[in-house]
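Here the complex is missing one protein chain, while the rest keep their positions.
Note that the chains are named A and B in the order they appear, and that numbering of residues resets to 1 at the start of each chain.
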Amino acid sequence: MRFFGRGHGACPGCGLTIAVRNVLEALEGKCFVANPTGCLEIISSQYGKNAWGVPYIHSLFDNVAAVASGISEALKAMGREDEGKVVVFAGDGATADIGLTLHGMFDRNHDVIYICLDNEAYQNTGHQQSALTPLGEATTTTPVGKIMLGKMGRKKDMIAIALAHGSPYVATSSAVLPADIRRKVKKAAGIVGAKYIQIHCPCVTGWGIDGKEVVKVGNLAIETALYPIVEFENGKLLTVRKLKDRKPVEEYLKLQRRFRHLFTNPEGKKIIAEIQRIADANALKYNIDLKK
Amino acid sequence: MKKVVRGFYSVAYAVKLCRPNVVCAYPITPQTEIVENLAEMYANGELENCRYITAESEFAAASILVGASAAGARTFTATCSQGLILMSEVLFNAAGMRLPIVVANPNRALSAPLSIWNDLQDSMVLRDAGIIQVYVESNQEAHDMIPQAYKIAEDKRVMLPFMVCLDGFKLTHAHEPVDLLEQSLVDEFLPPYRPEVYLTTKKPVAFGCYAPPNIYMEFRVAMQRAMERAQGVIEKVFREWAEFSRRDWGGHLEIVYPESRNFVIAMGSLVGLLRKVVGELRKEGLSIGLVKLRTFRPFPFEDLRRVLGNAEKIIVIDRSVSLGYEGNLSIELKSALYGLSPEIISMILCLGGRDISKENLEKILRNAVLGKEGSGFKGYIEFEEVVP
Partner (left out) sequence: MEIKINIGAISEPLQSEKLKTGDWGTEWAVVDKEKCTACRVCEQFCPDGCIEVKKFGDEEYAVVDYNYCKGCGVCASVCRFEAIKMELKELFKIEVC
């Protein structure tokens, strides 16, 4: 059985579709998908070229959590909960910026698995910054200029936000960890309430990487502790992906066009140092480094 | 069962009788008690197979209903004014997805200046959305309209959202005797909602697909055709209702004194006052009739041409204005009567809850019929705008 058809329009090597296929397979296709406007929607839901093999709805860019809440509650009202889980696949922009309805879904704790596919910018509209764009990334709205070197703010901590809402299950994962995705989605499916899973999804086009590098780059985000892979149940930290030899952030940054200026601009060093500090803080916060 | 109730309750109770599966709204004056009443019914276990959701905004409320409706649920929300225009992105979307969501809109003015009081500006914003709009004159008519709204919206030939517009405060807060419907009657009139296609894992489909330029327009044409078919469906359901309930509210229009040379046309609760005013003016010997416009979308232009085509003068009472042009209903009527000869006088009155006395209304209409007063949007007081 296919739950996400071939022939979709994603760029070769797109991380979104790796994540989506694994989520759908973990749920054995027993799910309802709600998806806001964004790359995933555009590559999968053109009229007559629908890639979805599961019930799917795209409504707007800014309301997916509410739409999913509505599906979940309607299924309850009609006694059809057994049909499947309600799953959201939303971009980082749809989640952390314009997705006004996410906090309502968390608050009311609707039975939804909310998956944020974090490719760290608005890729669908041509790589503009979002609240999940990391420090230093050049985007078309945080370009490199004489007085600015890419995004000059931090990446919003959606994990903390989800936890603050009392979400019963909060986790991060990566498109380059299919087994991890599957395990976490299955786990989330067994928990009632509004679950949040944020999956790091390399974007070949926006990040300026080759398909062959997708897995390497995705792994480096984890190996540098820039993207901690964590899991919380009822607010308690359950698992953390530990690292034996945490790598310096340069190794991750230098492979990607979006960070290239950090290596050519004399001011770039300072930003790299700051990014390293972020990685160090992550490692400390989650106790990522294995003692030798 | 006749009871003296407020407008809120007449709507809320009718909604309950229609057995919705998902009710979701956000409070805004003067809508609030509609959803409070429904919340109370929900809290008392009176809404069966139903989820009542307290949304965090009107935008979310409408979005929740999009998901619910696509999943095959019968849905209801109520909002107005700022809430309605906050919903507007979602409501346009719901119409395009052909989801028969029913919205009660207790009409209220738009900000700024902030006003909680009544006019029809809010629903006019949604004029082009592909949503059916019906305006009611009384709380009984509002009560009766709810089951009809579901029946029309859910008709396979229609499948569009439906807005029941009732004047904020003037109706919502008014105590009126309302003959509350029996559950059995509503059950007989309104079958359960069984959409042919909805979100289900048994037969997966995709809602909300995007359409490239080679096909987008056809989907909009399809909506226009649904609106055209809705004209007939509305008439049929209105007639059916008249037989069922023994209350005949007319068709798209109600015409009082059809043989008149001049007419006044208006929507909503103001019609109640106009009935009296027109009666008085006729006693004075003026040939004036009254047209109550019930259906605003789809706009019943053929009925209007038939009824008003040979009139001498038509006085349009608008309670909303397209700033930079003129009263909304007047604009619509002019286009509907294009090529015919009646003189159309556009009067914009009662914005932001401003009352008009029976005497003043009589004076205005008398002067208009006698040719002493033309179109105008003047306010009631002379003023000059200054910078403080």
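By our rule, contacts are C-beta pairs under 8 Å (C-beta built on N, C-alpha and C of every residue); 3 or more make two chains touch, one makes a residue touch a chain.
Keep in mind that what you see is a predicted model, and the values were worked out from it rather than measured.
J.: Among the chains you can see, which ones touch the chain that has been omitted?
T.: By the stated touch criterion, the chain not on view contacts A, B.
J.: For the chain left out of this view, which of A:Arg154, A:Lys212 or A:Lys285 touches it?
T.: In the complete complex, the chain left out is touched by residue A:Lys212.
J.: Please identify which residue in B:Val4, B:Leu114, B:Leu185 or B:Ala222 touches the non-displayed chain.
T.: B:Ala222
J.: Among B:Gly67, B:Gly83, B:Gly168 or B:Gly208, which one is in touch with the chain left out?
T.: Checking each option in B:Gly67, B:Gly83, B:Gly168 or B:Gly208, the one touching the absent chain turns out to be B:Gly208.
J.: If the missing chain were put back, which residues of subunit A would it touch?
T.: These residues touch the chain not displayed: 2, 4-10, 12-18, 21-22, 44-45, 47-54, 176, 178-179, 204, 210-216.
J.: Can you list where subunit B touches the absent chain?
T.: Touch with the absent chain occurs at residues 96-99, 159, 197, 204-211, 215, 218-219, 222.
Basically, only the chains that are shown with their structure count from here on.
J.: Could you work out how far the Cα centre of subunit A sits from that of subunit B, in whole Å?
T.: So the centroids are 43 Å from each other.
J.: Using the touch rule from the top, collect the residues of subunit A that touch subunit B in their complex.
T.: Contact set of subunit A toward subunit B: 29-32, 34, 41-42, 45-48, 50, 52-60, 62-63, 66-80, 83-84, 100-101, 103-104, 107-108.
J.: Which residues of subunit B touch subunit A in their complex?
T.: Touching subunit A: residues 21-22, 24, 49-51, 53-57, 59-61, 63-73, 75, 89-90, 93, 97, 199-202, 204-212, 215, 219 of subunit B.
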